[in-house]
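Here the complex is missing one protein chain, while the rest keep their positions.
What follows is subunit A.
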Amino acid sequence: MQKLSEVSQRGKYIVTAVSGDHQLKKRLNEMGMVRGKVITVITLNTHDSGLMIHFQGQRLALSEGIAVNIEVVGIEELAGQEIKPLSEIELKQSCLIAEIGGRKELKRRLMDMGLTQNTLVTLINTAPLGDPLEIKVRGYKLTLRKSEADLIKVRKIDL
């Protein structure tokens, strides 16, 4: 985990924490800069110049003062983490979707429900016999069978 201002390589990062005073936090919040969001660093913060990021289809320039308050984890770093099926994640664990396999229609259906690459999902519950699973994704709850969760490959991330 590192501060966004200290990032030394371009590429994709995940926001793990946003700190700072209330006002600033709120502003970042309004911009969509919240836990679990993926940003792409375009230019680095060299010599306190601030940095440019790509975020949800928009380019943003951030001053160093703001970037200090944003903690991130590089996707590259996570890439070292093993890819596991969502079905093998422990309860209450958050993870990022790495890829979705399976038949075309099923894959499409899962993606339509908002399960796309680099989306944050949290396993929140399982049914009595450990199947199906209940996950939280994009602010709502979704139920999946273990066999479908097997198709969703994820990387664990600690938030």
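Everything that follows uses one rule, which is that a residue touches a chain if its C-beta (ideal position, glycine included) is under 8 Å from a C-beta of that chain, and two chains touch if they have at least 3 such contacts; residues count from 1.
To be clear about the criterion, contacts and distances are computed from a predicted model.
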item: Among "Ferrous iron transport protein B", "ABC transporter ATP-binding protein", "Chemotaxis protein CheA" or "Lipocalin-like protein", the UniProt name of the subunit that does not appear here; value: "Ferrous iron transport protein B"
item: Chain not shown: contacting residue from A:M1, A:A61, A:I83 or A:M113; value: A:M113
item: Options A:T43, A:S63 or A:S147, residue touching the unrepresented chain; value: A:S147
item: Chain not shown, touching residues in subunit A; value: 29-32, 34, 37, 56-58, 105-106, 108-114, 116-117, 119, 125-132, 134, 138-145, 147-148
